[in-house]
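One structure is given below, represented as structure tokens, and several questions about it will come after.
Of the protein chains in this complex, one is absent; all others appear in place.
Each chain carries a letter (A, B and C) given by its place in the written order, and its residues are counted from 1.
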Amino acid sequence: MIIILKDNPNKKQFDNLIQWLKSMGLDIHESKGENTHILGLVGDTSRVDIDLINALEIVEDVKRIQEPYKNANRKFHPEDTVIDVAGVKIGGGNFQVIAGPCSVESYDQICLIAESVKKSGATMLRGGAFKPRTSPYSFQGMREEGIKMLLEARKITNLPIVTEIMEVSHLPLFEDVDIIQVGARSMQNFELLKELGKLDKPILLKRGLSNTLQELLMSAEYIMVGGNERVILCERGIRTFETATRNTLDLSVVPLLKSMTHLPVIVDPSHATGNAKLVKPMSMAAVAAGADGLLIEVHNDPPHALCDGQQSITPEAFDDLMQDISHILPYAFRWE
Amino acid sequence: MIIILKDNPNKKQFDNLIQWLKSMGLDIHESKGENTHILGLVGDTSRVDIDLINALEIVEDVKRIQEPYKNANRKFHPEDTVIDVAGVKIGGGNFQVIAGPCSVESYDQICLIAESVKKSGATMLRGGAFKPRTSPYSFQGMREEGIKMLLEARKITNLPIVTEIMEVSHLPLFEDVDIIQVGARSMQNFELLKELGKLDKPILLKRGLSNTLQELLMSAEYIMVGGNERVILCERGIRTFETATRNTLDLSVVPLLKSMTHLPVIVDPSHATGNAKLVKPMSMAAVAAGADGLLIEVHNDPPHALCDGQQSITPEAFDDLMQDISHILPYAFRWE
Amino acid sequence: MIIILKDNPNKKQFDNLIQWLKSMGLDIHESKGENTHILGLVGDTSRVDIDLINALEIVEDVKRIQEPYKNANRKFHPEDTVIDVAGVKIGGGNFQVIAGPCSVESYDQICLIAESVKKSGATMLRGGAFKPRTSPYSFQGMREEGIKMLLEARKITNLPIVTEIMEVSHLPLFEDVDIIQVGARSMQNFELLKELGKLDKPILLKRGLSNTLQELLMSAEYIMVGGNERVILCERGIRTFETATRNTLDLSVVPLLKSMTHLPVIVDPSHATGNAKLVKPMSMAAVAAGADGLLIEVHNDPPHALCDGQQSITPEAFDDLMQDISHILPYAFRWE
Partner (left out) sequence: MIIILKDNPNKKQFDNLIQWLKSMGLDIHESKGENTHILGLVGDTSRVDIDLINALEIVEDVKRIQEPYKNANRKFHPEDTVIDVAGVKIGGGNFQVIAGPCSVESYDQICLIAESVKKSGATMLRGGAFKPRTSPYSFQGMREEGIKMLLEARKITNLPIVTEIMEVSHLPLFEDVDIIQVGARSMQNFELLKELGKLDKPILLKRGLSNTLQELLMSAEYIMVGGNERVILCERGIRTFETATRNTLDLSVVPLLKSMTHLPVIVDPSHATGNAKLVKPMSMAAVAAGADGLLIEVHNDPPHALCDGQQSITPEAFDDLMQDISHILPYAFRWE
């Protein structure tokens, strides 16, 4: 961390600052020029509050050099993390496709889709039971019933299941779920993240609509610092000025995240684009860019899906997509 | 709602659509030109899922005419809502300033600031007990203790208190709080909103970092549809490409929201700008634009605030600000 | 186009509107419900000024159904446009890579790079002679001299050359250039676009930093309406809140643009990411998503490039990239 001081800082305030920094175990290198007065802090600065220093009267600016995340940082953990989900491995060269409907709608529907996506090569099943909807008048999910149906579908297909949590108090219902998903709108629900950090269960953490990569990694850090190191990151599009797609899929984060962290990185082209016709090309692009997996919405009857039918593809389209990505996968980019 | 059909829609799908729309109690006006085939839906379309229709194969596009919010809609409730907070009225021409520290840090601190801001004219006290922080290594608030200290400060000053909730299970701790604040990161924590809708207590709902006005009103609708009509909306800056300020304060939403809804609208210039020097001019601008109130961070020792010291102003600066806005208030814009 | 009227529109204003619309040769279908009064306009609405109608007192809202671009619209020109650039074809299944330095720096430099990228498989040469730089203190390009050097490099390698124009009065200098590039900052320099529409020369039109796809196509329309139909569109990243990359590469526009227009669509991963390490994975992703070509910065000595060295790759890295994309190209997505 570098602190740039204003000209002629008040002596007492300066001494207080130095003392306070030293009390945190940091070494200080002072560099004083004609117009510049700089302090370089050496040591573990991840716990130093940059806003606090910035607010000091004698400080012009503060710049971080080290990343503020440690557990998620590839620098301190150069090997790829491989996460085992009920026998299915993801990360470190293991590529997986998670598929299923936006919402669980009925026992028959989820089982039908589960069997179908499994046949096409999906290795995990997704399905929403608790649904975050912008409008209180929209379908809110089958909730507890939905999770039970997912568990039934797992029994039949043996596919591990992924489903989203919206609220700490629902945690007991997720006991048998294989991966708990944290949705984009919950990425900075810090109380929830803390609770998930206490579990021994993989977490699929989606990037928020307007969150930076650093914030995504800080949210992963919330979970990891609690002891749960099994976090899968997911890019699902960000909010920009462009309205031709529902969100803007930010694919360059795939290789960039792989350089910053050892955690697996997957891509959700369905929510990112909100357009069934773009799911295949964006899946192919994500694979080429080196994603560790895909999260894809598949519905047997998209026009009558209770939620997000617009972005769901049919089982036939999914089968076609799986073949197309299989050609690209062997040549996909890998971060070294 | 208007549905624009594709050329030569499949007859059976078309009949199904018509039947389904009628089953929701809607009247349908068909308009068929050479290249256009349009259905105009008449009736209560707020419960119609626009995404679902958009996903139908025979549909080219769907446009909403009516707003999807009802309880918050000024059309159905032309009079300004006036909210009574322990005797202090806000909205409908009643302007109030809520001031206090970002975080409650100690009994002495909160009482000192409370007395000071009251003397300058603030009519409510704010203070964070549960703090949403990007980093798990940053100060997370005094939590339960913090709320107790706020209640003590209220006892001394008689100022109603406002503090933020992060999680449904903390609700019992907020029983004596006068206004519960929903922070920007929780604006779409729908499970939390549903619970707040069951309370008989004013809610201060902040706009999310990347949320539209319509989404803000839909979140207000979540609370109101539950029976709690006492919602105060708060603009606190949105996330844009500009990094010179922490967020971009979107002041035009003040008159725009006033035209869309009957709920009070206040502005938080402290979080919006993240810069103590911009708090005064932006407070003055918000007043001129017709805000029903301000939410301002004041700290007796900003450089040593445990959180967000960079954007806090001193009690002296706050006193100065209160005088400056008092000159503008009588001439402020009012939506009619 | 659909016009939604306010309740009980003034009779005289309504008659005036109807008359004015008819005078433009439009047919009008009126649909009148209890709460809705809608006019559907049938005919060529591309010349109707939507803002003008929106400003009328009796109008609630106006929605376009037809796209406002005609020449660029795939609906009226279903076949892919194939552009011939001095014998090199692009579009309609013809994939091309344009490579070269950000700036032309010397005769030796441009010839060296030209020969090198040709050997690796590039089929066109890029190089900036006129450089748009944020700061007046930065290198502004070799200008006229730079174009001469590019022409020399073409003589040696036979590669068609692409270079950027910044100003109408420079046009005579571009007479022998094979493709004239319109940079992101000039995408809405409408006077320049009009002049380029008079030429018989391909134009490479880059998307502006904050321009929508529709605006990009309207700028293409400016060129095409003048008679020059040879426009190549280029995605080069948009400006968003994320600062981890210089811009956010919006790859979903590749298939989306292919569905909207018949023009070739290429991708510039160098300017989009501003990071040499991301050029390869994003090139691979662009190819997988169905781009008709790539525009890549290559420099023999990136750290000493006079401009944008940060995002340039070496000839060796370029050679490696060309091999990697060659594996993906046969399986790339194609819009049908």
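The criterion applied here is as follows: a contact is a pair of C-beta atoms (placed from the backbone, for glycine too) under 8 Å apart; a residue touches a chain by one contact, two chains touch by 3 or more.
The model shown is predicted, which means the values in this text are computed figures rather than measured ones.
Peer 1: With the missing chain put back, one of C:A55, C:A86, C:I156 or C:L329 would touch it. Which one?
Peer 2: C:A55
Peer 1: Please identify which residue in B:L196, B:M284 or B:I313 touches the non-displayed chain.
Peer 2: Checking each option in B:L196, B:M284 or B:I313, the one touching the absent chain turns out to be B:M284.
Peer 1: Looking at C:I28, C:V225 or C:A244, which residue reaches the missing chain?
Peer 2: C:V225
Peer 1: Footprint of the hidden chain on chain C, which residues?
Peer 2: Against the missing chain, chain C presents residues 46-47, 49, 51-52, 54-57, 68, 130, 132-140, 166-170, 185-186, 188-192, 194, 209-210, 215, 218, 221-222, 225, 239, 276, 302-310, 312.
Peer 1: Which parts of chain A are in contact with the chain that was left out?
Peer 2: Chain A touches the missing chain through residues 2, 4, 27, 29-36, 38, 40, 42, 60-61, 63, 65-66, 210, 239-241, 243.
Peer 1: Quickly run down the residues of chain B that touch the omitted chain.
Peer 2: So the residues of chain B touching the unseen chain are 210, 212-214, 238, 240-245, 248-256, 259, 272-273, 275, 277-278, 280-282, 284-290, 324, 327-328, 330-333.
As a convention for this text, only the chains that are shown with their structure count from here on.
Peer 1: Please tell me the distance, in whole Å, between the geometric centres of chain A and chain C computed from their C-alpha atoms.
Peer 2: About 32 Å, centre to centre.
Peer 1: Using CA atom averages as chain centres, what separation in Å is found between chain A and chain B?
Peer 2: About 27 Å separates the centre of chain A from that of chain B.
Peer 1: What parts of chain A, by residue number, touch at least two of the other chains?
Peer 2: In chain A, 210 touch at least two other chains.
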